[in-house]
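Report on the structure given below.
Excluded from the complex is one protein chain; the other protein chains are retained at their positions.
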Amino acid sequence: MLDEAPKILVSVRGLKMHFAIHKGLLRRQVGTVKAVDDVSFDIYEGETLGLVGESGCGKSTAGRSILRLYDPTDGVVELEGQDIVPVTGERLRDLRPAMQMIFQDPQACLNPRMTVGSIIAEPLDEHLKLSRTERRNRVNELMDAVGLNRDFANRYPHEFSGGQRQRIGIARALALNPKFIVCDEPIAALDVSIQAQVVNLLEDLQRKFGLTYLFISHDLSMVRHLATRVAVMYLGKIVELAPRDALYSAPMHPYTQALLSAVPDPDPNAAERKERIILEGDVPSPANPPEGCNFCTRCAQVMDICRKIEPEWRDHGNGHYAACHRLGEA
Amino acid sequence: MRVKHLLSGACAAAMLAGAAYAERGADGQLNIIYWQAPSTMNPYLSGGTKEVEAASMVVEPLASYDENGNIVPRLVDELPTVDNGGVSADLKSIIWVLKEGILWSDGSPLTAADAVFTWEYCTHPEGGCAQSSYFDGVTSVEAVDDRTIKINFADPKPYPYTALVGAESPIIQKAQFQDCMGAKAPECTDQNFGPIGTGPFVVTEFKANDVISLEANSNYRDANKPAFGSVLFKGGGDAAAAARSVLETSEFDYAWNLQIEPEVLTQMEAQGKGKVVVSFQTSVERLHLNQTNPDPSLGDMRAVYAEGENAHPFLTDPAVGKAMSMAIDRDILVEAGYGKTGQVTCNVLPAPEIYASTANDACKTQDIEGAKAVLDAAGWVPGSDGVREKDGVRLSVLYQTSTNSVRQGTQALVKQMWAEIGIEAELRNIDASVFFGGDPSSPDTFQKFYADVEMYTNNFSGADPEAYMANWRCSEIPTPDTQWQGSNIQRFCNPAYDALVDEMSQTADLNERGRLAKEMNDMLMESYSIIPLVHRGGTSAHANSLGGVKMTDWDSELWNIADWHRIK
Partner (left out) sequence: MLNYTIRRLMFAIPTLFVISFIIFAILDLSPGDPTGNLPLTIPPDVREKIRESLGLGQPFPIRYLKWCQQFFVNEPLNLIENWTGWTIGDGERLRVTSWSTRSPVVDLIAERMPQTLWVVGMSYVVAILIAIPIGVISAYRQYSLFDQIGTFVSMVGFSVPTFFTGLILIVVFSVNLGWLPSVYDTTHKVTDWSSFWVQVRQMAMPTMVLALATTAQLSRFMRASMLDNLNQDYVRTARAKGLRERSVVLIHVLRNSMIPVVTVIALGVPAIFGGAIITEQIFKVNGLGALLIIGIQGADIPLVQTLTFLFAVLIVFFNLIADLLYGILDPRIRYD
């Protein structure tokens, strides 16, 4: 522990995002999808928190709920100490500049009928009162910052490559000098050769502007490269949260262990030595999660208690948190 | 002559006095709706009723027919006859003398030259004049002087009131149409849409197939007429909508040709906003009994008349036809299908009055027992299935007509009535465009008559039945040799009848003509080759506030529009 505790920028407590399922002629509600179910964590200023998990585990929903792109069902999300869950309408709009998002699909997230310049300028128009020149200068600045040619401001998104489009998306996110950016799998849709460029750009920008990232990804090696701390999500819940190195070297939760064992190792000898944990079956439906521990249906080390009681979220020292009954025994 | 002049002058004066309270144009606008819109104002370029009637507000013939089918002078003071010397003794010419002082709507005087021109216009070989049959037999039209028109005929014409009489052949202005002769006729759009006339109204705007705006003719011969200052003559929609606009919404004052379900019309009339008016001319819904054998096994000789050979196995027996006629309850047919617009008739020539026979009126009441007795007496006895037969011939008929809900209703009723006396009927209906289409290659035309009985309506225009009664001459029978053209549909042939036709064509005296026409009608009726069912009328409706309507089916319904006025 450092002398000076790092400042908490975002604090999430008990966040729940449930979606109602309607069916039938009269569209009655027949159930709920618990996409995010009671999630709590903090994000420190200037750090990158990696959020990993399989597809469909609720990572993106969590990210969007934190940014209030959804109306969370329950919970508290504090941005610089202010709970933004109950905030709506105009006041929420005023909060938007501080928190931004970079999306997975750079093609779909840009309005095809707007030029790059206007896409980047739009948040400026909406939130600031700038003169034409000021606005143009700011757009140029942003395009420079993300490594786009200024002359491309009058072009449309479809004229760019995937990597360039993601740069546009980043420039747009940066326009209002946000403090906190949720990167929702920003590289998943890109070619491998370009992924590194974008990741490097994100790192550069973080350094330059002092940004805080919530980096959502299913790519564990990329998260290892980028993140300060890593949270692992499974079926709407965070099962383990730890500083990067601790998590990668000594994963506590059986699910994290299984995930890490699936990462290909560049050292062929190491790869041979490693004992792979193969996860059986599919992720259960979030509309109908199992009783007890969510992971009990697929866990190699499952115990009777796992099928009855939900494991507690506990601190295991050095900022290493996990929720598993096995850890409770030790 | 002079006395007559004075008398008619006095009559006119009396009428003037009667209408003196009204001033020209005092009653504002008259709204007329014809659900079929006129396409032109020149009746010579379109034979359609709607065009003829629209034009009759503007252009006028020498004489018209009134609501009873009587001929009445219009542009002349007096009807020419043999008695007054207007018609020559050899019946080969007629002289019409125009009223004095009649002006065209442009202010120029009407002269005999205009009448001569009209004849030239309609008989021009390239003009395609739709009314040229009105000038059949006319060798020349002369202008004896400015007001005297002489029409010469090739043969004696006992009924000379065809050319320039009736709304179908009005006089058009020479000055306006002289450059529109023959092939040029269609190019004269302005003239055809806005003819200059002597009638009570003048066209101000003509929109083809849509609407005609007219205003009172300031040069009309009667200074107080017409009472309406303008006419809006609207076209389009359907008969029911036209009836509604007069009888229910009161948007229009007059609606024409309302062929709709009788009960619907009665309901609309019950609203009390207008009246339905019916006029009976000569339309008769009738049954024709085939006098030739339509048996399909005959091949080329099917339904072909062959001088008495190839006769129908039983319909040539008048007893069968008589029984069929007696068995029909015509009142029920009228009630079910026609309502006010039909009346029971026992004659194929039901009007005008002087031609209408009363000899056959017994058929007006149904007589089932009588019919049975007639058949019994003739040796037709009921077989095991109730259908009468004689010598192995069963009284079973194929009964055809055009497709039309009223006709199918009538067919069903008649079939039931015939079943009561032991005559079996098989019903068939054919699309009207095929049935009346006259295509010689089709087996289903009414002329080919490949059936035992068929039903439709026919009539004649004008008020003289001579040409109509000539339809039943032996020579008019349709055969393959005439491409199945011909009007003697039931193949009736009687030399005595042909003699009567010839006699009529030589007879000028009206009463004598009436006697001959009745005799011919009775001869047809007694042959029972035609069974008349319903005398059908034309139906129109007018608002309660519209006065002066004298509905006629003999001429244009608007023939006396100059006298129409608003009832206050």
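Going by the order they are written in, the chains are A and B; count residues from 1 in each one.
Convention: contacts are C-beta pairs under 8 Å (C-beta built on N, C-alpha and C of every residue); 3 or more make two chains touch, one makes a residue touch a chain.
Remember, predicted model here, so these are calculated numbers, not experimental data.
In the complete assembly, the contact with the undisplayed chain comes from B:37, out of B:37, B:172 or B:525. Of the options B:25, B:86 or B:128, the residue whose C-beta touches the omitted chain is B:128. When the missing chain is restored to the complex, the residue among B:211, B:301 or B:523 that touches it is B:211. Among A:111, A:161 or A:285, only A:111 touches the chain that is left out of the view. The chain not displayed touches chain B at residues 33, 37, 39-40, 42, 45-49, 125-133, 183, 185-187, 189, 192-193, 205, 207-211, 213, 232, 234-238, 241, 244-245, 248-249, 251-252, 433, 436-438, 458-461, 485. In the full complex, chain A touches the hidden chain at residues 22, 27, 64, 67, 69, 93-97, 100-101, 103-105, 108-113, 122-123, 126-127, 156, 158, 169, 172-173, 175-176.
As a convention for this text, only the chains that are shown with their structure count from here on.
If each chain is reduced to the centroid of its CA atoms, chain A and chain B end up 91 Å from each other.
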